[in-house]
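Okay, so here's the structure we're looking at.
Just one protein chain is left out here, and the rest sit where they should.
In this document, chain identifiers A, B and C correspond to the written order of the chains, with residue numbering beginning at 1 in each.
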Amino acid sequence: MSQITYREAISTALWEEMERDETILLVGEDIGLGGGAFYITKGFQERFGRGRVVDAPLSEAGFTGAAIGAALNGMRPVVEFQFADFVTESYKMIVDFAAGNHYRQMGPVPIVFRLPAAALTSAGPFHSQNPEPWFFGAPGLKIAAPATAYDAKGMMKTAIRDNNPVLFLEYKKLYNYPIDDLPEALRPDVPERDYTVSFGEARVLREGSDISLITFGTSVIDALEAAVILGAEGVEVEVIDMRTILPFDKKAILDSVEKTGKLLILHEARLRGGVAGEFASIVAEEAFESLDAPIRRLGGLDTPVPMSPPLEKAYLPGTEKVAAALRELAAY
Amino acid sequence: MSQITYREAISTALWEEMERDETILLVGEDIGLGGGAFYITKGFQERFGRGRVVDAPLSEAGFTGAAIGAALNGMRPVVEFQFADFVTESYKMIVDFAAGNHYRQMGPVPIVFRLPAAALTSAGPFHSQNPEPWFFGAPGLKIAAPATAYDAKGMMKTAIRDNNPVLFLEYKKLYNYPIDDLPEALRPDVPERDYTVSFGEARVLREGSDISLITFGTSVIDALEAAVILGAEGVEVEVIDMRTILPFDKKAILDSVEKTGKLLILHEARLRGGVAGEFASIVAEEAFESLDAPIRRLGGLDTPVPMSPPLEKAYLPGTEKVAAALRELAAY
Amino acid sequence: MSGTKAETSGSPVTREDLARLDYFEDLRDRYLSIESLDARWHPIDQADLTSDRDTCMRIHHLISLTRSVEETLDSAFRSGHVPGTAFFGRGNEAASVASAACLDDEEWLIPMHRNCGAHIAKGHPPVSIMAHFFGRAGGPSSGRDGNFHMGYRPRKITQLISHIGTMVPIAAGVAWAEKLRGQGRAALTYIGDGGTSAGDVHEGMNFATVQKLPLVIIIDNNQYAYKTLLKEQFACESLVLRAPGYGMPGYLVDGTNALLMHKICGEALERARAGEGPTLIESVTIRAVGHSVYDKYSDYVDMELLNRWNEERDPVKRLDAYLLAGGIATEDEIGESHVRARKEAEEAREEALKMPFPDPEKVEDDVYAP
Partner (left out) sequence: MSGTKAETSGSPVTREDLARLDYFEDLRDRYLSIESLDARWHPIDQADLTSDRDTCMRIHHLISLTRSVEETLDSAFRSGHVPGTAFFGRGNEAASVASAACLDDEEWLIPMHRNCGAHIAKGHPPVSIMAHFFGRAGGPSSGRDGNFHMGYRPRKITQLISHIGTMVPIAAGVAWAEKLRGQGRAALTYIGDGGTSAGDVHEGMNFATVQKLPLVIIIDNNQYAYKTLLKEQFACESLVLRAPGYGMPGYLVDGTNALLMHKICGEALERARAGEGPTLIESVTIRAVGHSVYDKYSDYVDMELLNRWNEERDPVKRLDAYLLAGGIATEDEIGESHVRARKEAEEAREEALKMPFPDPEKVEDDVYAP
């Protein structure tokens, strides 16, 4: 058992899996000699060779396609996008080719797309995006969104061993987040042994009976902070980390809403077209009678992610906005 | 005044606009000599020349980018995708470049992306998709989705004159739909004169007091048919055609729900990640107290669009499924 | 062979080889009298094309079968048995068959939307092809896809997606896996003249050459991309001129000449298997039919030129004539090969038409792999 960073957790999972199974390949920009933009694969090429750890030319569609081709031919590639934003270059490869291949009876496509996602600090419109809305409607994909080092390691292993294409969201902000600064609920010990975390199982980070706060990714930090604030005000907020976005744990949402009767859904991505819309709709359809208040959603503003610090702060759904929304719900 | 097809309406609007404004350019595959896959631009190259009507190489990102560059430099290009499905090739060009340019203070990008969309008949997974979910979350875009020849002509003119990038969904199924087979509400006369249809204004196709049925695109036909069936059963369904998806007419939705208390949202696109989620969430948030029943949504199945006729039929949300959902709502 | 191994080997063109470059100057006007060029862009000596009877007859039968299968599909379409649309490769049967026939059973084929011949040469049974076009449960995608969106896993044939260009990177990836496995196997793919404009093709060719993958890429230059003419598609004199930009050898081949393609593609695959990396082959043919069964192609096709091609360069007729002239087969043997092909295609059609349509109850199955 140990406390390691989110970045180390991902790196460790990749390393252990590559040791275990030689069909696992890595491809991406600058991942070989340089170890990748975030140093996740530092030292991998020396260990596993230039055949299995490929420094790709600057061509996301090309190397995504190559990874898919390798997957068709018996390999289990892990594709690193330097930033999640660039996954749009490979859209058709992922959605039309990889995701649909099994449905078309052409065999499984075991492949992991690593997507360093979401805002860091003033990274601007092209290095801050949350990619899940782009892929959420695509049948055949899975989307993992770990928020802790424990989940990151266990879910990476699950992703690699899964026989379907998995988008693996990695939160840049969490890579090197000082462990001691994390809320307690976000630093479960990370076993040194091999373990996996199942997809589709949400985790209750904090129990509460007044309001359900459904979230994932970077927003779990804001959610927990806001829940503490509301707790001090006498409102018990239940905070749930979805952990996987596809498949998602519908039951966890419905169960919690049944208990609390009030729902706030929170994510960093913009609301319009975001996955909160789906979660909210399901509740409006399947837990309608349990609802004691209008469903609330909170996300990024309806603008590109702006760069300058005051704008970026205004854009993001931070703790204060979460607390304000919770207060409104509590008062309803 | 005359009755023309949806295809003729689009063709006429393009022609008239090109006559009016010589900065309007067309670019796309096979649109010159060949007049395009659906013959929308037949004869245009002869009239307007090879400079303004460009038969592009098979390279969607390239010619979309070129169109954006031309728009930055004073032109108003209209880009034809041969099928809406291929717009994924140009994703970053549209979402990251064109949509954000004005926000970044780099000037307007007046450009229209023509997207022949949705199922025709056994066109299979790659020629049947509804692209609006891919773009719905992108700030800076507009999305038009005309369902009648009247709207198609008037909205194309609006799109061309708009200073923002507009995704213009054209429903292949409607291009040559026999006018006499269309429900009355879908064949308003098309004026020969110049006129425009404003974005963001829904249209009530049929009034009703029992259930609100919100829809757009090809689904308006199913909606109207189902409303007739339900009418015969004594249930008055209000059918609303959204007409534009971005901006969308929130007031029309809320007003109708306030009146009926029950809501079905219908579109051909798959539900998960579809725009119905957004509409439903808004109602659950802003018209919660008006709701007398759970919100219902209906859309395509959560699979790729299958080719073989029995599968495709099962996939699509046809009249029977709509009627069934309405009946359930009525009985609630 | 056009000469020594070195002459056609994988090293990129240099010096005097390239002095022949002006050959290409108005190549497009001269396709009808095309001269095939080797990796150093010397005319290929055709004296040594194979006259091995078994090889010749096998290729002959596969080409004839391809033509029959497509003709049968076309008539089935006209009878309403093909939902959606259909594309045909008439005109490129020789290039498709003779290239894919060079693959071993264990090697992968990554075909495009006109490579019916490649499917057939690689062993995709005509009945499976028909069932696919007919949308039947017994087709390789159980009716979930149609037309040439078709693969066949038992014979290591991938299915393409519609987005043209995507398959070159996919092919590179298939070859990457082969290289890692180290069993000396290569892969073969195709791309149209229109497809060469797609960015993915560039990315895929670049990936394949940088990684020195065992891959052969054939450009099916059939002079049309749907309704778009070559001059609207690229501005270079010939698409083989792209090869040096990736550091790979490029060949220009008369794609109506089956045995020539068999030789050139076979050599390229041998180099690939030996670890010498990819080869680009431009195969010049003509699309002898419309883009799809719905296409009114006389709108934009030079029909006179097309007729001349069909007269002078029909790949089936050319192979018939070659076998006869070379004394490799008699008129009877050739005729018999054709008859057998037509019968095989007809039987496949009948069998496929007996297959049931897929069960709509199962429409939601298999979205995820277990």
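To be clear about the criterion, contacts are C-beta pairs under 8 Å (C-beta built on N, C-alpha and C of every residue); 3 or more make two chains touch, one makes a residue touch a chain.
Bear in mind the structure is a predicted one, so any value in this text is a computation, not a measurement.
> Which listed residue (C:N92, C:T209 or C:N222) would be found touching the missing chain in the intact complex?
Only one listed residue reaches the unshown chain, and that is C:T209.
> Decide which residue listed in B:M75, B:L169, B:A202 or B:M307 touches the omitted chain of the complex.
B:M75
> Could you tell which one of B:P139, B:G273 or B:P294 touches the chain left off the display?
Counting the whole complex, the residue in contact with the absent chain is B:P139.
> Which subunit A residues would touch the chain omitted from the figure, given the whole complex?
Considering the whole complex, subunit A reaches the absent chain at 29-30, 32-35, 37, 55-59, 61-62, 82-83, 85-86, 88-89, 121-127, 301-304, 306-311, 313-315.
> To test your reading of the contact rule: which positions on subunit C touch the chain that is missing from view?
12-16, 18-22, 25, 165, 197-203, 206, 209-210, 212, 231-237, 239, 241-242, 244-248, 277
> Residue-wise, where is subunit B in contact with the chain that is not depicted?
With respect to the unshown chain, the touching residues of subunit B are 25, 51-52, 54, 56-57, 59, 61-75, 77, 92-93, 96-97, 100-110, 139-140, 142, 163-164.
Keep in mind that, in the parts below, only the chains that are shown with their structure count from here on.
> How many angstrom lie between the CA centroids of subunit B and subunit C, rounded to a whole number?
Those two chain centres are 38 Å apart.
> Which whole number of Å gives the spacing of the CA centres of subunit A and subunit B?
The separation of the two C-alpha centroids amounts to 31 Å.
> Pull out every residue in subunit C that's touching 2 or more other chains.
Residues 141, 144-145, 149, 161-163, 199, 367.
> Listing for subunit B: what residues touch at least two other chains?
Residues 85, 88-89, 125-126, 302-304.
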